[in-house]
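Only a single protein chain was left out; the remaining protein chains are all shown in position.
Moving on, here comes chain A:
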Amino acid sequence: MKLKLKIWRQPNAKSSGKIVDYFVDGIESDMSFLEMLDILNEDLIQKGEDTVAFDHDCREGICGSCSLFINGEAHGPDRGIPTCQLHMRMFKDGDEIYIEPFRAKAFPIIKDLVVDRSSFDRIQQAGGFVSINTSGNPVDANTIPIPKHDADRAFDAATCIGCGACVATCKNSSAMLFVAAKVSQYALLPQGKVEATDRVLNMVAQMDAEGFGNCTNTGACEVECPKGISLETIARMNREYLSASLKG
């Protein structure tokens, strides 16, 4: 198929950017979206032009590196997948496709479609961990009984890959789904309860300091999340935060 691409080009963090039109031909429906961009970049190299910069790593939906806003949606029109698992069968010949970076004040653009998501790292560093050493010690995990329901919910929250689609798609650029997933992942497990108060207070304080917007419960984050993180994690974080504030 032949496609018209409208891609955000921005040489560096300090310069302004604009949408530039490109045409690609010979795209197969079983190609991934990133392979389609690879073909565009090979074409640009042949022409001696600057290639389009975009984030990617594992290309199998695990690492959370890819971060494209495609036709008005984070990770494109499909559901439950990041951009690397989006396939060209979702488009048809002659389509015009807008490709933009994830936009938020807390995700500054580095170049073209690549954004700096280190604000997520700083939130994680503020409390998204347990201080006890659990590695190489399976006895610990097996001797503390955990209800199946809690274990399942903690695992569901832990599937967050920190891609930032929740921020990108939220009309307020809120990071609450990400932070709530990290808080929930630990809050539900006995190993995480010890530091639960400090964790939620510090992570929320860091989230606010990074300049993310406020959650208004539109639910867009839940719909666009490639790992299906639920809004129930946000309700849990709100409870944890209010309870921790009164204690701490």
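Just so it is clear, contacts are C-beta pairs under 8 Å (C-beta built on N, C-alpha and C of every residue); 3 or more make two chains touch, one makes a residue touch a chain; residues count from 1.
As a convention for this text, contacts and distances are computed from a predicted model.
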| item | value |
| --- | --- |
| Protein name, per the UniProt record, of whichever chain is missing from view ("Spermidine/putrescine import ATP-binding protein PotA", "Phosphonate C-P lyase system protein PhnH", "ABC transporter permease" or "Succinate dehydrogenase cytochrome b subunit") | "Succinate dehydrogenase cytochrome b subunit" |
| Options A:Pro11, A:Gly80 or A:Gly219, residue touching the unrepresented chain | A:Gly219 |
| Omitted-chain contact residue, chosen from A:Lys6, A:Arg59 or A:His87 | A:Lys6 |
| In chain A, positions touching the absent partner | 6, 8, 19, 69, 71-73, 77, 98, 100, 103-106, 126, 169, 171-174, 176, 197-198, 201-202, 204-208, 211-220, 223-224, 231-232, 234-239, 241-242, 244-245, 248 |
